[in-house]
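Presenting subunit A:
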Amino acid sequence: MTGVTLKGAIKRYGQTQVIHGIDLEIEDGEFCVFVGPSGCGKSTLLRMIAGLEETTEGEIRIGQRDVTHMDPAKRGVAMVFQTYALYPHMTVAENMGFGLRMNGVPKAEIDKKVAEASEILKLDPYLKRKPKALSGGQRQRVAIGRAIVRGPEVFLFDEPLSNLDAELRVEMRVEIARLHQEIGATMIYVTHDQVEAMTMADKIVVLRDGRIEQVGAPMDLYRDPDNRFVAVFIGSPAMNFLECDVVDGTVRHPALTDTIPVTKGVPSDARKVTLGIRPEHIGVDRSGDTCTVDLTEALGGVSYSYLLAPNGDKLIVEERDDQRSKAGERIGISVRPERAMLFDPESGQRLR
Partner candidate 1 sequence: ELTGELRIFLDTSNPAPRATMEAMIGRFAEKHPGLEIETTVIDREAYKTQIRNFLTADTPDVATWYAANRMRPYVEAGLFEDVSDLWAEPEIAENLASTKGALTIDGKQWGVPYTYYQWGVYYRKDIFDELGLSEPKTWDEEISNCQKIIDSGRACYTIGTKFLWTAGGWFDYLNMRTNGFDFHMDLAAGKVSWEDERVKQTFANWKQLIDMGAFIDNHQTYSWQEALPFMVQGDAAAYLMGNFAVAPLREAGLTDDQLDFYQFVTINPDVELAEDAPTDTFHIPANASNKEAAREFLRFVVSAEEQTIINNGQNLGQLPINAKSSVDDDKFLQEGFKMLSTNSPGGVAQFWDRDAPAEMAKVSMEGFQEFMVKPDNLDKILAKLERARQRIYDN
Partner candidate 2 sequence: MFPKPIEKQPRAVQISYQALLPVALLLWLGPLLAVALFSIKPEADFTNANYWGLPSSFEGAKNYGQVFFNSDMPRYLLNSFLITVPTVIGAVALSCMTGFALGIYKFKSNLWIFFMFVAGNFVPFQILMVPVRDLTLDLGLYNTKTGLVLFHIAFQTGFCTLFMRNFIRALPFELIEAARVEGISEWRIFWYVVLPLMKPAIAALSVLIFTFIWNDYFWAVVLTQGAESQPVTAGITSFNAQFRAAYHLMSAGSIVAALPPVAMFFLMQKHFIAGLTLGAVK
């Protein structure tokens, strides 16, 4: 088992640069998730690690080996594709054993490995079936099985669950997490579903436009994002942002009755600052009347109110109690200073 190291990895397609020098260290046995908006380069980065895309510059190491220009097959990685990429004309067992067979592994050994993998994934009843005769979740399991059989040092997953429906997605998510615990290999997982990222990852890598925005454990990113982009990306509904004035060392906003003290990071000459606050951290003050409730959405246990601040800023507030806001109502809101985060209005960098 080995970790993965990227040093200044760059990818260019012709003139256009897609990955702009990624430095990243993934520990042995870690579950690392790449997230980011569509087109940010998640898949490209993963495929560079797999060797399916040539790395233009920089270095990729798996364990001690420099694999930058190595053949995909030699890297000791296995990849699970979004579309599963099962060979439709082979049975489940054949699919899983194909790579070994082509590499001249004796039949008995193949059978043994396939049996092991299918036991882990509970695929025994389906070994003789063709992929067509399987459900989406089962297919996904076969794809994972195919990866396991080869006993790779690193597993690569490219949005493996995005073709499943919501229920199955939850189920398979749990299963992959369990698999990771069981075999303990390094896994790199691409998704744009932040629930998956939050729930599965040991380490989340947030990408934007081919650059790393932040790397860290899920709850660290949630609690302590480095910049506005990460703050928006992690957590749902997304964090609210209020454009505030800095007056006398305090942060003020017309929607807030109380003020929030500036943090260390705020430059002394700052006049404006962006305050970030998650919907679940806003307190509702029914007696106040700074904001108008524009719309409410009740989801049962929780409901979201869309508020309009006096200066036109929009806010979403999560409410859980039985007493909830109604559209048209006017309410006040409160923010606890330790929950508030301050960002540079221009660069979006966290000020702390």
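Note that contacts are C-beta pairs under 8 Å (C-beta built on N, C-alpha and C of every residue); 3 or more make two chains touch, one makes a residue touch a chain; residues count from 1.
A quick word on the picks: all candidates are chains of the complex that A comes from, given by their letters.
For clarity, every value in this text was computed on a predicted model and none was experimentally measured.
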Interface partner of subunit A in the complex, by touch - 1 or 2: 2
Of subunit A, residues touching candidate 2 in the complex: 50-52, 71-74, 77-79, 81-85, 87-89, 98-99, 102-103, 146, 150
